[in-house]
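Reviewing the structure listed below.
Apart from one protein chain that is not included, each protein chain of the complex appears where it belongs.
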Amino acid sequence: MGSFFHRHRGLTPYLLLAPGLAWLAIFFLIPLGFLGYQSLQSGVFPNFEFTWEFANFTDALSTYREHLLRSFLYAAIATVACLVLAYPLVYWIAFKAGPWRNLFLLFIVAPFFVTYLIRTLAWLNILADEGPVVGFLRGIHVLDEDGRLLATTFAVVSGITYNFFPFMALPLYVSLEQIDPRLLEAAKDLYASSTQAFLRVTLPLSAPGIVAGTLLTFIPAAGDFINAALLGTPKQAMIGNVIQAKFLESLDYPTAASLSFILMATILVALLVYARIVGTEKLTG
Amino acid sequence: MNPRMTRDELLRRGAAGTALLAFPSLLAACGGGGGGGGEDELKDVLNFANWPLYIDVDEKTKTHPTLEEFTKQTGITVNYFEEINANAEYFAKVQGPLSQGQGIDRDIFVFTDNSRFPGLLVNEGWVEKLNKDLIPNMVNLVDAQASPPFDPNRDYSLPWQSGMTGIAWNEDLTGPVTSIEQLLEDPKLKGKMTMLTEMADSVGLVMLQAGDDPTAVTDETFNKAIATVQAAVDSGQIRRFTGNDYAQPLTNGDLAAALAWSGDIVQLLSSNPKLKWAIPEAGGMIWTDNMLIPQEGSAATASTYMNSVYDPAVAAQIAAYVNYVTPVKGAKEELAKTDPETASNPLIFPDDETLAQVSQFDSAALDNDEYITLWQGVLGQ
Partner (left out) sequence: MTTAAETLVPRSRPRAAARAWAFVKRHALTVYALLVCAYLMLPIAVVILFSFNDPAGRFNYVWEGFTFDNWIEWDSVLGLRDAVVRSLEIGLLATLVATVLGTLMAMGIVRYHFLGRGASNVLVFLPMSTPEIVLGASLLTLFLNTTAVFQLGFWTIFIAHVMFIVSFIVVTVKARLIGFDRHLEEAAMDLGANEWTTFRKVTLPLLAPAMLAAALLGFALSIDDFVITYFNAGGTQTFPVFVWGIARVSVPPQVNVVASAIFLIAIGLALGNVLWQYRSAKRTQGAT
């Protein structure tokens, strides 16, 4: 088998990619095609007609611009929060946890086992207005007498941060785990302080993980709607909520479809900008 | 007392125009729902999709006594699916097959008439007609439900349960909240009250407060109501809009008051006697969950089941457990024989005076895309 690959070197990447790409082509691209078709339709449910209705896009963009911006803002804040919170934890797991590392990796992923809704309900319990956390914060005057944590921007962003934490932590771990500790020893031997060793050796080597984690967190967070629905007020509604409502309540499939494409397009643009800043090497390898 | 109906008696009663039914062997040959809609053949399985906790349950055996009884009397097995959690979500799921002319492998599903969906389903022809010959008990339908706007002749639907929308409040946190005006303007309730995401409920109640008629919505009255709610959102008076997830915050003190449904409250009270519920001074709203027969479902089998539900004894059994308002005449009297306490609960068996205070939302307005877009805008989306 090895010689087969050797002789057909040019084919190898295509063979490697074929099964996965085929899956995505059939079960993602084709449905996406339906969606694209739908986004250029007009009319009222269920009698939609294909009319090259590009106005769907312009109308949606102008009406829901605020929601788009808000979604990107929340997603960005949550991503940064995830990065800041996760990095030291993951560093510790990769370098200091020894035989316990798999256990702690499990702690990171475990929240997913209790399903989104139950976790959020538990947070509603913990952050309740009359609960211990809010009581404590009122006591030390971080919150006013009748201040609250729930139904605020803080709650929504915190919810997003909590729910997408593993998406940041796991890729970070993956790239930190492969750093050879001897590199750090070598740096120390060359009179680097711990801080310098970290900044000059560890951080750059973990860059692919940071990039991956950032993408894996930001992209789905921007499209999230559950946190805003359960933890926020109408003022915190994100683009995901709009798409959801257009689809379910308004039965306005063309607008929902065009908004979905707009979301995807803006994320891709953000991705390209990010790639430019970071350098495509780290993005694509 | 309802006569014990054997399968043969049922078939004889439905014999007019359905001679095939008298021959069980022919039924076996006919098989499942192929082309042409399963209108005529009585099947031996009924697939019934409903909302959770909406039928009687025997806690010990985890079965549904009324369904078991139905099976015993008719030989029809009921597969009961508690898969409907919200009108819009469930509709989004089933509209795919329905719009392609396919069935959804169900014979009955249940939608609320204060959403656009029952009307939409009937107008698009995605539901089968009832076989009224098989539903003699339909005479037990309460008069108020005889002719809803979306189905004036009751050709396609029959009510399952009704519910009322009013104001619930926590006695520990606030005095009685008796009006929508108070709800929207009392500074003590600021940030501690919620309204419902359902347009019919929230907008309807606000209209009643303003002296307008929610059964006949105009652009003017609608826009006025929308502006009122929007103002309360902007000022932070309204904390959020909820489905029935007001229960937890109302219990633990996050909310002092909320728009709430009558059935929920009956159940909540057993957890927390500090919760109270009342119809607002200006009036409340009433809505009804309707049984409909999806395209390609078996109208004969579904109708047979619906007939059993409209037997007052059966209706009483269901009402006793579910705690919503039954649409069947005589159920209250039946229940009073075995459970007088529940039978006298005004939330489950409201008297005429109470029923006079509640209105139904204009069903044409429910399907008005502009109104819906405006309302979703208030919800932030």
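All chains are identified by letter, namely A and B, in their written order; residue positions are counted from 1 within each chain.
The rule is short, and it goes like this: a residue touches a chain if its C-beta (ideal position, glycine included) is under 8 Å from a C-beta of that chain, and two chains touch if they have at least 3 such contacts.
Bear in mind that the values here come from a model prediction, so they are computed numbers and not experimental data.
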Touch list for chain B against the chain that is not drawn: 51-53, 62, 81-83, 85-86, 89, 92-93, 96-97, 100, 102, 105, 243-245, 247-248, 251-252, 267-272
Would you write out the residues of chain A that touch the absent chain, in ascending order? 1-3, 5-6, 10, 12-17, 19-21, 23-25, 27-32, 34-35, 85-86, 88-89, 91-93, 96-97, 99-100, 102-119, 121-123, 125-126, 162, 165-167, 170-171, 173-175, 177-179, 189, 191, 205, 208-209, 211-213, 215-216, 219-220, 222-223, 225, 239-240, 243-244, 247-248, 256-257, 260, 263-264, 267-268, 271, 282-285
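The rule we apply is simple: only the chains that are shown with their structure count from here on.
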Centre-to-centre distance between chain B and chain A (centres being mean Cα positions), rounded to whole Å: 39
Touching residues on chain B, where the partner in the complex is chain A: 88-89, 91-92, 95, 99, 116, 120, 124, 191-192, 233, 236, 238-241, 245, 248-249, 252-254, 369, 372-373, 376, 378-381
Quick check on the complex: what are the chain A residues that touch chain B? 44-46, 67, 121, 124-125, 128-131, 146, 148, 150-151, 230, 232-237, 241-242, 244-252
